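One protein chain is absent from this view; the other protein chains keep their places.
Now for chain A:
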Amino acid sequence: MGEVIVVTSGKGGVGKTTTTANLGAGLAAHGHRVALVDADIGLRNLDVVLGLENRIVYDITDVTGGHCRLRQALIKDKRFEGLFLLPAAQTKDKTAVSPDQMKALCEELRQEFDYVIIDCPAGIEQGFRNAIAGADKAIVVTTPEVAAVRDADRIIGLLEASELRDPKLIINRIRPRMVRHGDMMSIEDIIDILAIDLLGVVPEDEAVVISTNRGEPVVQDERSRSGQAYRNIVRRIKGEQVPMMKLEEGGLMSRFLRRMMGLS
């Protein structure tokens, strides 16, 4: 029986889809069977980030509507053995799927896969309700911006209200130099408000833009900082203890690290 993890954020554009794609690819690279579900019906793009857009025949609404079997709609990734995508529909909207249908779908997927990762749409409306319905764990993605952190806080409140306790946090697109100069929220500032466990920090990296546009997850890029950050997060999801990556020598990160270790 696999676990179902929803990747959510509230605010759009913070990196939910990129995170979903990279965690999926990273877990598959470790030999796990992973299903990625794009729950952003009407604005699908997980398929594009994975470079699988041209293989879509059936989508999630075809499965829930009984027009095809689940197996027919799952697209096998071209690079990673064990990685599959269930794409969203592009010509329908969020009401095309109900929370009960999502629950049933997740139950079916977890029979066959080690990890089911759901890419949640932005917002707190039905799309969000659908995406979290079948999940037993949640990952909240935020960027070091006041608006993104505010929305993440709102989302954590809604997750708790839906019995999804102890969500984990990924801080995306941090720029250590700006943090050092006091121009960007620090990891500590964010943790201070959100008060949830930190799963990882991904630095701002041009390699993400390049890989996303090419449809190749950055997690397989051995040289990039962001790829390393995602590989570390993948190992933490698997239950390994991986120390936080040093973003800058002797900077704020190492101080933060010491504090983290002191706490744990």
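Please note the rule applied: a contact is a pair of C-beta atoms (placed from the backbone, for glycine too) under 8 Å apart; a residue touches a chain by one contact, two chains touch by 3 or more; residues count from 1.
Going forward, contacts and distances are computed from a predicted model.
Per the UniProt record, the chain missing from the shown structure is "Septum site-determining protein MinC", taken from the list "NADH-quinone oxidoreductase subunit L", "Sn-glycerol-3-phosphate import ATP-binding protein UgpC", "Branched-chain amino acid ABC transporter permease" or "Septum site-determining protein MinC". Within the full complex, the residue among A:Arg55, A:Lys103 or A:Arg150 touching the omitted chain is A:Arg150. When you scan A:Val48, A:Leu70, A:Met178 or A:Ile193 for touch with the missing chain, the hit is A:Ile193. By the touch rule set out above, chain A reaches the unshown chain at residues 150-151, 153-154, 156-158, 160, 192-193, 195.
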